[in-house]
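Below you'll find the structure, written out as structure tokens, and then a few comments.
Excluded from the complex is one protein chain; the other protein chains are retained at their positions.
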Amino acid sequence: MSGHSSYVPKTGFERWLDARLPIIRLTHDSAVSYPVPRNLNYLWTFGGILMFMLVAQIVTGVVLVMHYTPHATMAFNSVEHIMRDVNYGWLLRYLHSNGASMFFVAVYVHIFRGLYYGSYKAPREVLWILGVVIFLLMMATAFMGYVLPWGQMSFWGATVITNLFSALPVVGETIVTFLWGGFSVDNPTLNRFFSLHYLLPFMIFGVVILHVWALHHVGQNNPTGVEVKNVQKDTVPFTPYATIKDIFGMVCFMFVFAYFVFYQPNFMGHADNYIPANPAVTPAHIVPEWYFLPFYAILRAIPDKLGGVVAMGAAIVVLAFLPWIDTSKIKSMSYRPIGRQLFWAFVVVCIGLGWLGAMPAEGGYVIASRIFTALYFGYFVALFVVGLFERPKALPNSIADSVLGSLQGGSGARVALATAAEPNAKG
Amino acid sequence: MAHATDTKSTQTTRRDFLMLATGAAGAVGLGAVVVPLVSQLAPDAQTVAAGAPIDVDLAPIAEGQAIKLFWRGKLIFVRHRTKKEIDEARSVDVATLPDPQTDQSRVKEGHDQYLVVYGSCTHLGCVPLGNNPGDNKGDYDGWFCPCHGSHYDSSGRIRRGPAPLNLPVPPYAFSTDSKIRIG
Partner (left out) sequence: MSKISFRSAAFGLLLAALPLSAQAAGERVIPPELSWSFSGPFGKFDRAQLQRGYKVFKEVCASCHGATLLRFRNLSQPGGPEFSAGQITALAATFQIKDGPNDEGEMFERPGRPADPFPSPFPNEQAARAASGGAYPVDLSVIAKARTYERGFPKFVFDIFTQYQEQGPDYLAALLTGYKDPPPEGVTLQPGQYYNTYMPGHLIAMPKPLNDGQVEYPKGADGQPQVPETEAQYARDVTAFLVWAAEPHLEARKRIGLQVMLFLLIFGGLLYYTKKKVWSRMPDGSAAH
């Protein structure tokens, strides 16, 4: 995808620097001249939005640490100190706590976009797996961050999640003790979670660099799933085309983000986390943050302790194997009549699991959770099977064709348009 | 989309104006983001409130003694000077001092025996010696900073060494003959 560099140093200094550290060339090649398929829709702005959210979380987080005290007896009050006394502390704290939720909103859109358009398929397998790694790191970071205010949900969330490891045979108990640094969740646990919560975002940042590198090496997927054939006709330069579109997408996203921060700052949190941590009593209804709910439902669906943990882990890890599970040669679900229905069923299943994760683990909810868990994994089996016999719709010849074709007529005329489109493109 | 019916110049102007307005709005937004990030660095409301004035009782300080106390996290020396120390401070020719100030201007009238100064060397912030009986008081019967050898006299004025200024006098007033309020 990436041809040779089109960067031409203009000034003497640029030439001097370019011979020593070609950083301007790197920036130019990856953020200015980098060719972007011209038919990307707004779902493709979520990569940029996620980059923005990562930076926003790091910036607000670093600032919050200037006022936060990681100690079991002081953490709760230090967060309240931020909310009450620090200049704009309430804003920074609400930005950070709601930012975590918005980060997950964006990452789920990003993941489902990849699922729909088959962005995991060759040659993007490594790009996709790096994405799964980022997702895992995000989950770990968010979980440990939620522990830091040391409220009731913090404490009991930490207790429940760390106890998952006790399901492992032989070494389980030892691992849990080592996670805690004691015999229960306590101050040492808070301290190490704080340390790791500060570290992991920078690891995420590192993997994001690899993710973007892999992306720029293989090039972006696009709504047709047809690879770029002619850079001149199929693509536009990243700047200004993708830049301005991404920024517009980001501002729209910020609008939603700001709405929650300023008008509903506690909507996505739990009231119980405004009660200081208390090892003597568990809240009546303990649930994780909304973005973990589908996985939490899978965990609870399996009646066996180890089985539940394995199922939950598998639900995430299975994503990494998608490039080889999906047997279809066609990337975009737009051209897969059965695959598309499967995809939308999968979306419904995930939302259903999320809802079940928030319900108490009793009666019909448990049965429903089991059915939905089976359906969740069923999606991957179905993708494998359906790909073997599904008859896809006709693909456009090229990205340029699909763009110009969609203007001029129905999908059936696409192949015929391939030649007719030539003069139009020069317009 | 528009088929180049506009003349090129109006199109350019409109485009330029739009770009300019968008860029300006973006700059305003970035600027607004900086406000909370920077102002959180300022002292928070509790730190400010805790820096309210404090009352100090001078009666327990015997002649020739000094006490240390903190106000707003800053060290303050309160010294009950002897007659000899006051005379020394007042007999020097002010014009020869590195930071010329009269002793009278550094104490409250009628309470000449009490000297109240910040206990932080004006060179690089070390705490000068001279409050305890066995301390090195420097060559001028005041304070001596052990870090880089600044000598302060019995009025807290710099006499020799790298420090550029006299020990500053904090804001205070006598509420009674033996009580001051700092702040």
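A few notes on this one:
Order of writing sets the labels: A and B. Residues in every chain begin at 1.
Operating definition for what follows: a contact is a pair of C-beta atoms (placed from the backbone, for glycine too) under 8 Å apart; a residue touches a chain by one contact, two chains touch by 3 or more.
If you're wondering where the values come from, they're calculated on a predicted model, not measured in any experiment.
Here is the thing to keep in mind: the chain we left out touches A, B in the whole complex. The chain not shown here is touched by just one of A:Phe183, A:Phe202 or A:Tyr263, and that residue is A:Tyr263. Touching the missing chain, out of A:Phe165, A:Trp213 or A:Tyr241, is residue A:Tyr241.
Mapped onto subunit B, contacts with the missing chain fall at residues 1-3, 15, 18-19, 21-22, 25-26, 28-29, 32, 45-46, 49-50, 52.
Think of the hidden chain as still there; on subunit A it touches residues 38, 72-74, 76-77, 80, 83-84, 90-91, 94, 152, 232, 236-237, 240-241, 244-245, 247-248, 251-252, 254-255, 258-259, 261-267, 271-272, 274-281, 284-285, 355, 360, 362, 403-404, 406-407, 425-427.
Quick note on the criterion: only the chains that are shown with their structure count from here on.
Between the CA-based centres of subunit A and subunit B the separation comes to 50 Å, rounded to the whole angstrom. The touching residues of subunit B, counted against subunit A in their complex, run 26, 35-37, 39-42, 44-47. The touching residues of subunit A, when paired with subunit B in their complex, are 59, 63, 66-67, 81, 84-89, 91-92, 247.
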